[in-house]
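Here the structure is laid out as structure tokens; the discussion comes afterwards.
Only one protein chain is missing from this complex, and each of the others stays in its spot.
Going by the order they are written in, the chains are A and B; count residues from 1 in each one.
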Amino acid sequence: MAEILRHAWLIARKDLRLEFRSRTALASAFVFTALVLVIFEHGRDPTAVPTIDLAPSILWVTFSFAAMLGLNRAFQAELENQALDGLLLAPISRTSLFWGKFGANLVFVALVQIVGVLLFILFFNVPVWRVWLPFLLVCALATVGFIAVGTLFSAMVVRTRFAELMLPVLLLPFLLPPLIAAVAITVKLFAGRPLSESGGWLRLLAGYDLAFVSLTTLLFPATVTE
Amino acid sequence: MTLAQRGRWITLAALVLLAGIYVRALRFTPVELHQGPAQKIFYLHVPAAWSAMLSMGLVGLASILFLIMKDARLDRFAAASAEVGTTFCCVMLTTGPLWARPIWGTWWTWDARLTLTLMLFFLFIGYQVLRGAVTDPRLRANYAAVVGICGLILLPFIHLSVYLFRTLHPLPIVLKPSAPSLPAPMLVTLLLSFGVFTLLYVGFVMQRYALGETGDA
Partner (left out) sequence: MLWARELSHAFGAIRALDGISFTLDRGQTLVIFGPNGAGKTTLLRVLAGLVRPSRGSAGVEGGRRAIGWIGHQSQLYGHLSVRENLRFWGTLYDVPAGELERREGELLARLGLEARAGQQVRTLSRGETQRAAIARALMHDPPVLLLDEPFTGLDRLAAEELGRLLGELAARGRATVLVTHDVKEGTELASDVAFMRSGRFVAFGPRGGRDAAALTAAYREAVAGG
């Protein structure tokens, strides 16, 4: 187990170093997040619908789409010089490879989310800081399961044509449960309700994460074996 | 008789029986008190949903077995089942609004069952699109199996999340009529329809599978 984590960490670190050097995916995701938030901000009538009702939906939709932008980058980098073969030839388990990619994706998405939340507070004037800890928890829970599935799918999709289009098409149904749960809990949080009132939703998120992190880990080898 | 021929006979039989169901539903089953004649779509709509779920369940099962046993026939079956499932989803998604409009006054509502079917439809579409985008048959089979299994596991979560959502945000219009307590003749028609749709599923899948054998789809 320790071996697996160590190798995963090596791979994740390499991925993040690569991303910070080339910055392409990260930059696109930041710009995309900002753009979407600006459009939502200008597209609504501030006198008609109170921000606090709509805000969570806007935030989570933005997060989801920005995350999907970044997911393909994980395996794209491996195709460049067939480095993926190198990783498959190395004496590491397939699980390390998957968790390394998964971990790097999580860091990537976390960075995009931080920028997103900051812009969000700026544009929508929502008191996130009052509930920042529970909000952080919800973000983490909602993101983990969805990104696990996204990492798995990106491993497959990256070798097909129209990879950028295929990933959202495949991933969208998997977005629904965490998205609904996250929005529901966030609405409650912004309305000042305690986290305990969202027990059902939290259990759903935890269950989803558990189910899909396990499942994707199990299924990953099938996507790289020939 | 070849598989395709057998499949055709079964489908034909099912279609004839389906016509029989129509007749029974329209003339011999009592009209529902609150909803009127429009309710009769129910006899098509619900079994179609059942067939769609059956299709997905079998895609998932075949996918799991394929990854364990690597038998190409299982992959071919999954492909056939997915295509048939997509068709049933379409039936469900068109009969749904047709039923909803006169009863609820709206074409669509985000209740648990409809949303589940819509997501199921997207899953099927995604599955087919992926299959279409991969040329290498072994890779395609592996990829499809992965998506099939993930899709199957996703369904209960979708149902749960939409259900939880719905209990917190009640429908704006009259509550959806539920199936359980049906008078006998209606129940019989419904059950017969379930049987016919299952038969239809079998017939369609047999034909599609036979097609797959020749064309390596």
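In this text, a contact is a pair of C-beta atoms (placed from the backbone, for glycine too) under 8 Å apart; a residue touches a chain by one contact, two chains touch by 3 or more.
Everything numeric here is computed off the predicted structure, so don't read it as measured data.
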If I'm reading the header right, one chain is hidden. Which shown chains does it touch across the whole complex?
A, B
Which residue among A:L88, A:V169 or A:L195 touches the omitted chain?
A:L88
Of A:L18, A:A140, A:A163 or A:A206, which residue touches the hidden chain?
A:L18
Positions on chain A where the hidden chain makes contact
7, 10-11, 14, 17-18, 21-22, 77, 80-83, 85-92, 225-226
Need a quick check: the contact residues on chain B for the chain that isn't drawn.
136-138, 216
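Basically, only the chains that are shown with their structure count from here on.
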Touching residues of chain B toward chain A in the complex: what are they?
67, 115, 119, 122-123, 125-126, 129-130, 133-134, 138-139, 142-143, 145-147, 149-151, 153-154, 157-158, 160-162, 164-165, 168
Spell out the part of chain A that touches chain B in their complex, as residue ranges.
149, 152-153, 156-157, 159-162, 166, 169-170, 172-174, 176-177, 180-181, 184, 200-201, 204, 207-208, 211-212, 215-216, 219, 222-223, 225-226
